[in-house]
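Shown here: the complex without one of its protein chains, the others still in place.
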Amino acid sequence: MTLLKLNEINSFYGGIQALKNISLEVNEGEIVTLIGSNGAGKSTTLKTISGQVKPKSGEIYYKNQDLLKLPTHNIALKGIAHVPEGRKIFSKLTVKENLEMGAFSVKDKKIIKERLERVFNYFPRLRERIDQKGGTMSGGEQQMLAIGRALMMGPSLLMLDEPSMGLAPIIVEQIFEIIEQLNSEGMTILLVEQNAYQALQIAHRGYVIQTGEIQMVGEGKTLMNNEEVKKAYLA
Amino acid sequence: MKEDILVNDVIQSLPQVLVDGFILGAVYAIVALGYTMVYGILELINFAHGEIFMSGAFIGTAFLFVFSGLGLFHSLPALLILIIVLVLTSVLTGFVGMGIERVAYRPLRKAPKLITLITAIGISFLLQDFVRFITELKRGNYILTGPSLFNTQHSIKTHSILSVFGNAQIKSASIIILVVAVIMMITLDFFINKTKWGMAMRAVAQDRETASLMSVNVNKVISLTFFLGSALGGATGVLFAVQYNTIDPYIGFILGLKAFTAAVLGGIGNIRGAMVGGFVIGILEMFASANLSTLTSGVLGSEYKDVFAFAILIIVLIFKPEGLFGKSVAEKV
Amino acid sequence: GCGNGKDSKDKNKVIEVATQSPLSGGSATLGDSIKLGAQMELENQKADFKKLGFDLKLVPYDDQGDPTKGVSNAEQIAADTSILGVVGHLNSGVAIPSSLKYEKAHIPMVSPANTATEVTDRGLSSVNRICARDDFQGPAGANYAVNTLKAKNIYIIQDKTAYGTGLADAFKDAAAKLGAKIVGYEGITVGEKDFNGVINNIATKKPDLVFFGGLYAEGGLIIKQAADKGLKMPFMGGDGLDSSTLVEIAGDAVKNVYYTSVAADTLKVAGGQEFANQYKKEFNKNIESYSAYGYDSMGVILQGIKNAIKDNNNKMPSREEVEKAVRDIQDFNGVVTKVGFDEKGDNKFAKVYIYHFDETKYPGKQIDEISK
Amino acid sequence: MLKISNLTKKFGGLTAVCDVNIEINAGTITAIIGPNGAGKTTFFNMITGVYTPTSGQIMFQNESLVGLKPHAVSRKGIARTFQNIRLFSSMTALENVMVGMHQHLNYSVLSTLLHLPTYKKKEKMAMKKAYKWLEYVGLEELYNEEAGCLSYGAQRRLEIARALATEPKILLLDEPAAGMNPKETKDLTNLIYQMRDDLNLTVVLIEHDMKLVMEISEYLFVLDHGEKIAEGKPIEIRNNPKVIEAYLGKSAVTTA
Partner (left out) sequence: MDKIKGYLQQNKLAQAILICVYVLTTSLSLYLLQESVVAFLLVLFSLYLLYLTHFKNSIKWISAIFILTILIPYVSSQGTAFQSYMDVSTLVGIYVAMALGLNIVVGLAGLLDLGFIAFFAIGAYTYAIFSTNQVTNFIHTNFFPLTGNSFWLFIFIGGFVAAISGILLGIPVLRVKGDYLAIVTLGFGEIIRIVFNNLDRPINFTNGAKGISGIPSPTIFGYVLSDSNQFYYVVLALLGIVILAVTRLENSKLGRSWKAVRENEIAAQSMGIHLVRTKLLAFAIGASFSGMMGVVFSAKQMFIDPTSFTMLQSITILVMVILGGMGSVPGVILGAALVTILNLQVLTEVTNYLNQLTLDGVISIPTALSPAKMQRFIFGMVLILVAIFRPQGLLPAKNKKVNKEDLIETHTEEHKQTISM
C-alpha cells in the first residue's frame, strides 16, 4: 500500500527553485532512499514533506490524506518523524528532556517510559549521559540523540536526513543495522544519504535526485549496479 | 560624626531597609520574570513589557474603582477583592500581551532580531499614550490615585532579636504583595521547569523549526508564553497599585528598565535568576538610598542609588558575564 | 500643506501668540493648565483685536519638559513671523535655553511659572516673568520654617531637576543663615514611586521638618510614605507642590504639609471665582495653580501688543516693538496678580504665599502673604 | 613540528582528553580518528587556543602554544576548519577569504581613512589573491555569493580557502568530508594532496570516512574516551584489534 505519495512538487527558496516536478512514492514497510550530490534537493524534499517548506505547486498524500494544508506540527502528529540534517538538538535541554520532547504528543506516561527504555537500548551512550545538556555532546552523540528523539514519537514513517554524517564507522554500521531492524519491525523509512553505497544496500528502492529533479528510480540493488550511479555516487 | 555612630545608624535601620527592599525587589522580580520569559523564547527584549505592567496597574485600579463604586468594599473582605481583581486583570493583560505578539511580533519572526526591538519600542509608546488618553478622558488627570485596600501597619520586633536593630514597619498590603509574589514565582518556576508545556517553551526558545517537527504547535507555545508573561506583568501592576496607590502611564518605563536590569543580573532567560536579580536590585537600591550619604559622609547621596545599582551590575557581569545564575556553557566548537 | 494653515491673503492681519509648556509627559497637568489659561484670555480678547483689525490666534507648542525639544520649538516659533509673543514655559530648565532663541528673534516671552533665578538674571530683554523668584520663595519658606514653625533640624530633599535644586539650595542657604541645622540633603529620581530609602534615612536623622524641592507627583508620595512609616514631623515644599493632585496622592497625610507658592489662591482673589467658573465651562476642568497665571501672562503679552499697535499707528508692530512694549508694562492688573516689570523682567508685584493644608482638600489654607 | 605532551582537558567531571602525547612531522598528512565523543575536536580546540588545556604542553616549532588566544595561534601559522561550519555567513565568499588574509594585510587605519596608495595597492592585491584562493578550491564562480547561501559542500571548501588565506604552516581539518558523497570526497582527497605539495603544508585531519583516511594519511592517531589507544601507519591501524573493536567495526574493515 502506498503510504506517502508526492506528485509534481515544485519548491522554492525565495526565487530559487530547489525542487522541480518531484514525484515519488513510499510504500508501507519499505526502506526508500534518496541519493544525490550536494545541493541536489534531498533535504528540501524531506522538508517539503514535513511542512517546513511549502511547495508552490504539487500534491502530497500520506495515508491518502492531503498534507499540503497542514502546518508542520500537525504533519508530525500524523506519524511522520523527521530527523533533520545537522541534528538540531535542543542544546540547552538535557538528553532526557530532548527525548521527552520527541514524545511531546504522547499522553500516556507508560508508553513514554517504554520508548525511552527502547531508545536507551539502541544507544546506551545516551543513558550514560542522561542529564548532560544536548549542546555539549559530541557530534556523533548528538546524532544518536536526534534519532532517538524521533523514535520517541513512535512514528509510522521515519525520515532520516544523512544520519551517518560525522559518525564513526562502527556507529554508522550500527545505525544502518537499527534502520533495518526498525524496518523489520514494520516501520517505513525514507532515508537521505550521501553514503550511497550503504544506503542502497539496505534500501528496497531508491531515487536518484539531481539539481532538483528525479533522475532515476529503481530497486536498491539495481541502482547500485547502474553504471551512471556508480560513476557519479559510488566512485 | 564618629565611625561607629555611622555604622550604628546603618545597622539600626537595616531591618526596615531590608523589608522595604524586599517589597520593591518583589515587584522588580515579577516584572523581571516577564522579561525573562519572553526573552527566553524569542530572544527579544520585550520593551513593551513595562507597559503591560503599567496597563495592569491601571486596569486593576479601574476595577477597584468600579468595585468601590458598587459598594463591594463593605460587603466583601479586602483579600477576596484583591484576588478577584488580580485574576480579572491578569487575564485581560494576558490577552493584551497575546494580541501584541500576534499583531506586532509574529509578522517579524523571520526578520532580523533587532527590528523586533523597534516594534517593541513602538508598542511601548503607543500603550503609554493610549492609557494616558483613556485615563485623562475619564478622570481629567492621568496621575491616578486608587482606593486603598490594606492599610494596617504591623511592627516587626527586630529590636528584640538583636538590640542593635531598630524595629521595622510593614503595611499589610506589603505582606500580601510579598506572599502573592512568592506564590506566583514558585508556580511559574514549577511550570517552566517541571511541566510538559514548560519544556515545550524551552524547546521552542531554542529551535522553533525542530520543535514543530516534534509536533509542538509553535505559535500556540509562543502565545502561551506571552499570555503568561503578560498576565504576570499585569498582576504585578495590580500589586504595585495596591502598594503605592498612585500610578501614572510612565511607571512602566522606569520600572521596566530596573526589572530588565534585574533579569540580566540574574542571568537572562533564567527564571530563578530573574527572581534573585529582582530582590538583589531592590535591596541594593533601598540600601543605597538610605545609607549612601551616611556612609560617604555626604559626598554621595541617595541620588546615586542607581549608579550604585548599575555599578554592581556591571561588576557582577564583568566577573560572571552570564549573570548570577546563568550557567557558563562554553560554546561547543 | 501642513505648514500652510494660515491664509496667505490677509496674512498681515494675523497676530499669533505661542504657548510652550509640557503637554505630554510627567508634568503635563500643569503644562496644560498654562496653555488653557492662555487660550482663555486669547479667546476673550479676540473680539477686541478684531476691532483693531487683527485676527488673534493661539499656537500651542509642546516642549515635553525637554530642553532640546523646547529649543527646537523655539526655533520654529522664531521662524513664524506672525508670532509676536510666547507664554511659557513651565520648567525653568526648558525656559533657560529656549529663551536664548527668543532673544535672538526678539520675541517677548512672559513666563507664568518659572522661578529659577537664572531665567531673568541673564539680562535678556525678551524674557519676563510674572511670578516670584526662587531666591524670594526659598527664603520666605525658610523664614517661616525656622521662625514660625521653630524647626531647628531640617532635612532637605530635592528632585535633582533645575527647579528642585534651585529652590532647595535657596531654602537651604536661607535656613542655615537663620540658624537651622541641615541634617540631610538628599536627591531623588523623578518618575519613581518608592521613596522608602530616603524616608528611612529621615527616620534615623529625626529632623523637625522636611523640606522638599520638587513637584507634587514625587512630593505626594514622599509625604504619604513617610506618614505610613509613622513620621510625624511637618513637611514643607515650594510651588511645585501647589497642585490638586498632591492632595489626591498624599491623601490624609497632606494635613501635615506647608508649602510656599508663587501663585495666589485663585479662588480667594477678586474675580477668581468667575475665572474658575469660565474655565470649568470652557474646558470642563478645574483650575490648577498656574491656570490663572497662564491667563495673566497672555494678558500681559496682549496688552503689550495692543500698546505696540497703538504706538505704531494701528499698524502691525514689529517684534522689537512688542518686546519693548511688554517690558515697559508697569501696572497691568490681571486676575491673580498685578504686573510691572523691572529692568530684568521680574515682576515687581510678585508675591510669595504660604499655605497649609488643614483639611484634605486643595488648595491649602493661605496663611501668609509676603511681598518684597 | 608540533609536539604535544600529556595533554588533558576536563569539562567539569568529564575528561574529554586525557594525557595524550602526539608528535606531528612537517610536510606530512596525519589523521586523527576515534569514536564519537573521543575528544578529537576538543584536541583541535586546545591546539588552536579555543579551549585552554587543563594540563599538558603544546609545542609548535619549539614554542609553547598553551595560553595563547586563538588569534595569536593563527598568527603563528596554524589554521583550521570547523566541524560545524563557521563561515561569516552574510559576507560574500570573497570577503570571507579576505578576512583570512587579515594578518598579512598591513596598512594603517590612517592610510585607510586617507585612501593612501599603500592602502589601495594592498587592498587590490588582497582581492586578487583572495580570488586565487577561491579558484584553488574551485569556487571562483561563486565569489560574489553570500557564504550562507552556498551549498554544504561549497561551504566546506570555502572554509578551507579561508584557512589557506591565513598562509598557515599547519592546516587542521575537522571532518572535511562530512556530508560529501564519494565523488566529492575524491575531489577533496586531491585537493588535500595538492595543498600539501603546492603549499608545503602539514595537514592534520579528523575524519570518519575510512576510505579517505586510509588512502590519504601517512600516519594515524586513534583516540578513544580521550585517550590515545593506538598510532601508526594506516595498514597497522586497520588491523589493530583494539581499533576495530572501538571504532572501525567489522564491516568497515571489509569495505574500506
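What to note about this one:
When the chains are written out, they are named A, B, C and D in that same order, and each has its own residue count from 1.
One rule holds for everything that comes next: a contact is a pair of C-beta atoms (placed from the backbone, for glycine too) under 8 Å apart; a residue touches a chain by one contact, two chains touch by 3 or more.
Everything numeric here is computed off the predicted structure, so don't read it as measured data.
Counting contacts over the entire complex, the absent chain touches B, C, D. Check D:V50, D:V137 or D:L173 against the missing chain and you find that the one touching it is D:V50.
Within the full complex, the residue among C:G187, C:P207, C:G237 or C:G334 touching the omitted chain is C:G187. Between the chain not shown and the residues B:L14, B:I59, B:M199 or B:I268, the one that touches is B:I268. The residue from D:H102, D:K186 or D:H225 that touches the chain not shown here is D:H102. The chain that is not drawn here is touched, among residues C:K160, C:K205, C:K268 or C:K344, by C:K160. Among D:L94, D:I160, D:L173 or D:I192, the one in contact with the hidden chain is D:L94. On the side of chain D, the interface with the absent chain consists of residues 48-50, 69-71, 73-75, 79-80, 82, 86-92, 94-95, 98-100, 102-103, 105, 107, 109, 112-113, 115, 119, 123-124, 127-129, 131-132, 143-144, 146, 162, 165-167, 198-199, using the contact rule stated above. Remark: the residues of chain C touching the chain excluded from display are 1-6, 23-24, 28, 32, 36, 39, 57-62, 64-69, 71-73, 75-76, 78-81, 93, 96-97, 100, 104, 116, 118, 122, 160-162, 164-166, 187, 283, 285.
Although one chain is not drawn, its touching partners on chain B can still be listed: residues 39, 43, 45, 104, 107-108, 110-112, 114-119, 121-126, 128-130, 132-133, 136-137, 257, 260-261, 264, 268, 299, 301, 303-304, 306-307, 310-311, 313-314, 317-318, 321-323, 331, 333.
Everything below uses one rule, namely that only the chains that are shown with their structure count from here on.
Contact with both chain B and chain D is made by A.
Put simply, the chain nearest the middle, going by average C-alpha positions, is B. Between A-D and A-B, more contacting C-beta pairs join the chains of A-D. Per-chain Cα centroids separate chain A from chain B by 45 Å. Chain A and chain C have Cα centroids separated by 74 Å. Touching of two or more other chains is recorded for residues 136 of chain A.
Residue positions of chain D touching 2 or more other chains, listed in rising order: 11, 41, 83. Residues 11, 33-38, 41, 83-84, 151-154, 175, 178-186, 208, 210, 246-252, 255-256 of chain D touch chain A in their complex. Only residues 196, 199-200, 202-203, 205-207, 209-218, 329, 332 of chain B touch chain A when the two sit together in their complex. Contact residues on chain A toward chain D in their complex (touch as defined above): 35-39, 86, 125, 136-141, 143-144, 162, 165-174, 194-197, 232-235.
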